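One protein chain is absent from this view; the other protein chains keep their places.
Showing chain A:
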Amino acid sequence: MSQQTLFLLADLLERPPASIEILPGGLKEWVSQDSGVCEDFPFVLVDGHLGIPQKVLYKLYTIAVALYKGADKTLVLILSSIILLANPAHQTALNARKILVREGMLEPKRELDLTSLFIGGSKDCAKQSIIWEHRRWIFRYHYKHAGVAGIGSAECPGWAVSEEASLFPMIPLDVMEKECGLVRQACELYPRNYHAWTHYHWITDAAVAIGASCPQANLYVGFLRGEVVQVRHWIDRHVSDYSAIHLLCNFAVLDRAGAAHLAESGSGVLVDELREHALTLVMSYPSHEALWLYLRASLSFSPSDIARGVIDTLRTQQDIPAHAIEKYILGLL
């Protein structure tokens, strides 16, 4: 393994490939004996999809770390990309790239593309808080501050107040949509991905604040409604994902506070839809703690007579254990 290989990988990442994948083990396991040495050795490039053997990547990491000290800016740009792919928690390498962005040596758009490539192809990247924060930093750097008021308050907890909302970047709606898609991709790759879902909240928080103070408010509300539907479908397919449930309940808070009308029916109240959704799921999968907490949260946002009605319904169901109703729901009333 040599510096040459390191530059080859940096070059392949620059192209950029359609996707990347970190392949467990070394190259041996991935290339048949008789295929000979291809030009991208020791990497596997098929139809624009780049496979990087883990062992090769780690070897290049140690080379990159050794070359890093005293490297000029052009070299830092190359080395830091390899360092971050192998070790996405390397704060100092991320800082160096932010400085390169500031100095105009690295285009913000390219950096967003590279980090989304990393997030889509490496579990370790997909779950790192500072990789997501790096994207937020780039967004804040690249787009001007929204300068808008926040909707967060005691009645609408969990959402940005003005001193935070004013600093949200004016990210175009189509970019926000793509970003939410990237979060879902990261959550498929690394399930219950805390920092990816927290990033998702940031995007929707920005959309709420910007939408509330701009002439195209209906476009933003439309985007948020679409996201509510997507998260509901996500929960149908990932019934133990309390992270997604938490975000959906945050949307209910927003709807209840009148900050954005997010019910699928248009005229209704979101919490009514979520309560029905949670009840249906609990009855289908009564062993899932996440779903009980979903029902608990949606009942806590509901009038108490409705909540009592739901409990009565549950009690008539044979498959629903009484201790679960007691544990998760009764303490609430």
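Note that contacts are C-beta pairs under 8 Å (C-beta built on N, C-alpha and C of every residue); 3 or more make two chains touch, one makes a residue touch a chain; residues count from 1.
Keep this in mind: contacts and distances are computed from a predicted model.
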Name per UniProt, for the chain absent here [options: "Rna polymerase ii core subunit", "Translation machinery-associated protein 22", "Geranylgeranyl transferase type-2 subunit beta" or "NEDD8-activating enzyme E1 catalytic subunit"]: "Geranylgeranyl transferase type-2 subunit beta"
Contact with the hidden chain (one of A:S129, A:S213 or A:Q230): A:S129
Listed residues A:L12, A:V44 or A:V65, member touching the removed chain: A:V65
Touching the absent chain when the full complex is considered, from A:T5, A:N87 or A:Q185: A:N87
Listed residues A:L23, A:L100, A:A207 or A:C249, member touching the removed chain: A:C249
Residues in chain A touching the chain absent from view: 58, 61-62, 65, 69, 86-87, 89-92, 95, 98, 129-130, 133, 137, 152, 157-161, 163-164, 192, 194-195, 197-198, 201, 205, 240, 242-243, 246-247, 249-250, 288-290, 293, 296-297, 300-301, 331
